[in-house]
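Shown here: the complex without one of its protein chains, the others still in place.
Going in written order, the chains are labelled A and B, and every chain counts its residues from 1.
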Amino acid sequence: MEHHLMWNWPMIVYLFLAGLGAGALAVSGIVVLWDPAGEFRHRAALVARLGAFIGPLPVIIGTILLIYELGRPFRALNLFTSNFWFMFFNPSPMNWGSWFILFFCVFATVYALTFLPWKALLRGERGERLEARAERMRSPMAVICVPLAIAMAIYTAILLAAIPARPLWHTPVLWLLFTVSAISTGLSAIILVQRFMFRKPGAVRGAIRREDPAFRVSEYYLVSMKVLLIIAELVVIGLFIMFAHMTINSANFAVQVLLPGGELATTFWLGVILVGLLMPAFIEGFYLLRTAVLGHEFEWPYVINVSAPIAILFGGLMLRYVIVVGGQITGPIGI
Amino acid sequence: MSDKSDSAVSRRKFLKTVGQGTAAVATAGIAGGAMHAAANKPAADSGKKNTVQYGMLIDLRRCIGCQACTVACKAEADVPMGVARSWVEYVEKGRYPNAGRSFLPRLCNHCSEPHCVRVCPTGATYERPQDGLIVIDQGVCIGCLYCAHACPYGVRFLNPVTRFADKCDMCIHRIYKGLVPSCVNTCQGRARIFGDVNDPNSEIHKLIAKNPVSVTRETYGTQPNVYYIGLDTTDENTKKPGQYVRVTTNKANSPKRT
Partner (left out) sequence: MVDRRNFLRLGATVAAATAASPLRTALAAAETQSKAGAGTGSGASKFFDQGGKDYSYLRGTEKEATPSACWQCVSRCPIIGFTEDGVLNKIEGHPNSIRSLGKICAKSQAGINQLYDPDRILYPMRRAGDRGEGKWKRISWDEALAELTERLKRLRDAGEPEKFMFHYGRMKGGTSKLVHNFLAAYGTGTIGNHTSLCEGGKWTAQELTWGGHYDNWDFDNTQFVLNFGSNIFEAHTNHISTAQRLIRAMVDRSVRLVTFDVRLSNTAAKSTQWVPIRPGTDLAVVLAMCNVIMREGLYEAGVPFLEFCKITADYRASVDDKIEALKQHVKEYKPEWASEISGVPAWQIVEIAREFATRRPACVISYRGAVAHYNGNETERAIQMLAAITGNIDNPGGRCKAVGASWNYPKPKKIPKTKKLDLMDGVAGQIAFPTHHVSHQVFERIKDGSAGRPDVYLWYCYTPVYANGDCKANEEILKDESLLPFTVCVNPFYDESAALADMILPDTTYLERWDWEDMVSPSQIPEYYIRQPLALPMGETRNFADVCCDLAKMLGLKIGVKSMEDFVKKSCKKTKIVKKKARGFRGMKKKGVWYNKRDKPQYFSYRQSVKAKELNKATIIFDEATGVYWDWKTAGVGSREAAEAQGYTRTKKAYRGYVAQQFGDLVYVGFPPDKLNKSGYFEIYSSLMEERGLPPMPTYMAIPEHADLAPDQLVLTTYKVNVHTHSRTMNCSWLAELYHDNPAWINPGTAEALAIREGDTVKVSSAIGEIETEVQVTPGVVPGVIAISHHCGHWQYGRIASGKRAPEGVDDIPDRDRRWWHRNGVHPNWVIPNSPDPINGQQRWMDTVVRVTKI
């Protein structure tokens, strides 16, 4: 069946990227905040740094994409010119969202700047001064960025959930689903970039034994986080479907598109659940368990190392796809 | 806030007024004083009850599904191909030989609790305090279509020529010249009646008072101002197994009614 979609790929990609950026930033910020002593400086710095750099980028790209899609880029300024206080009187999630994006982009960029190797960039005293200041600012910035990132992730869901006329979106579970997915995709992006940057698996081997003090920031740690997030996401998806199914109204009708026989069932079950969640969970879980239960050294082939996060990213995109499209092709029921 | 004194209502009114003000400010630049003044004047008035609320009554007993309204609406504002401000749904049901078909014209309901207005991030969509009509200021709209998703009636769309949100504006350019809207003008069955719902002397008010009327999708709480006489609420989505119900619309690529 052909559908007339009002929000299509640009919106889907935007929601995905915004979640991803927010997730990456949140992970980075949390790592920074959990490492006040700077004990595992090197490894923590790597994850935190990558997260900080990744954070604003997708959001900026996604926003530009969306504005470009609107056709009249400067018109988008109306979001802000209609006046700041307007958003408190007109609590449109999109209005709030645009301010979030604005703040997010500004703060995330400043936060990312605190990770730049200023000393290497600007030789001399100025570089040193800046580096010191950057390091001082990092934690306070993280304090701002983590809630902002989480708000961003939640906002991408609230944008949709605020609409009763789209029963698939209008569910109290959606924010949880999108937030979990945001963090999980953000984390995957960090891992993926890390993989590309440190091609040789051997480079990190040895640092990831159980007894290794670098454990918390190790591969193992990140991967277990990811698997846990996947499990959480599966639970939330279960909740999402159950919630809709138990509601005897349009929500129940709407969720049928995702259930077997529904129009988006294949994409949902194959793309989101199988490829995006179960597969990475099983593969990564396998290696994790080998370490956790049998005490083996945590190591895995490079292919899997790269493909698991890609699968998760793909699943994240597909999740936005089925939700955005599914919401539009099901609607209010009743005359 | 004379008669409706509960705080929720007052707050709502307050929000609306502020919204209006903002929109009017944004508008005044081009339209000049006329619009600005007009937009602000009745905001000082008391509760909703005494103000003008334009709306429409569609007497489905008289509707023969002729689609004259659909096309009249297209012509009036040169609505491009593929989108429509108003359309007529055909609901066919029954089992031979007891089969029937009824007709359901749709347009923007100019709701009193318009969800489209609440979600609009720019204030481009707003309720006109002087007549309760919900309009889109295309000088402000960014074409994000958030409003289109929010409307439970699917009456909003992206105008492919202007690239802004578009929908029925109750032919505001006609009614303020003392003409009925275009779809009303052409309605063969005289099924469409336009007027001030709040005016006890108006035809629409009297008909609503005298006849059993209903509105569509009441559960969404938008308090529509398009009323129907003889509305058949059969819905193809909620039909029981073995029941035959076929709803057809002529909207582009949209078998679903949303």
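Criterion: contacts are C-beta pairs under 8 Å (C-beta built on N, C-alpha and C of every residue); 3 or more make two chains touch, one makes a residue touch a chain.
Keep in mind that this is a model prediction, so the values were computed, not measured.
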item: Contact list for the unshown chain, restricted to visible chains; value: B
item: Touching residues on chain B - with respect to the absent chain; value: 27, 30-32, 34-35, 38, 41-42, 45, 50-52, 59, 61-62, 64-68, 70-72, 74-78, 80-82, 92, 94-103, 130-131, 135-140, 160-162, 169, 172-180, 182, 185-190, 194-196, 199-202, 244, 246, 250, 252-253
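Just so we're on the same page, only the chains that are shown with their structure count from here on.
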item: Cα-centroid distance, chain A relative to chain B, in whole angstrom; value: 39
item: Parts of chain B lying in touch with chain A, wherever the complex brings them together; value: 14-15, 18-19, 22, 26, 91, 104, 115, 118-124, 140-146, 148-152, 154, 157-158, 163, 216-217, 219-221, 231-235, 237-238, 251-258
item: Sites on chain A touched by chain B in the complex; value: 1-4, 6-7, 70-72, 75-76, 78-79, 81-83, 86, 89-95, 97-98, 159, 162-166, 249, 253, 327-335
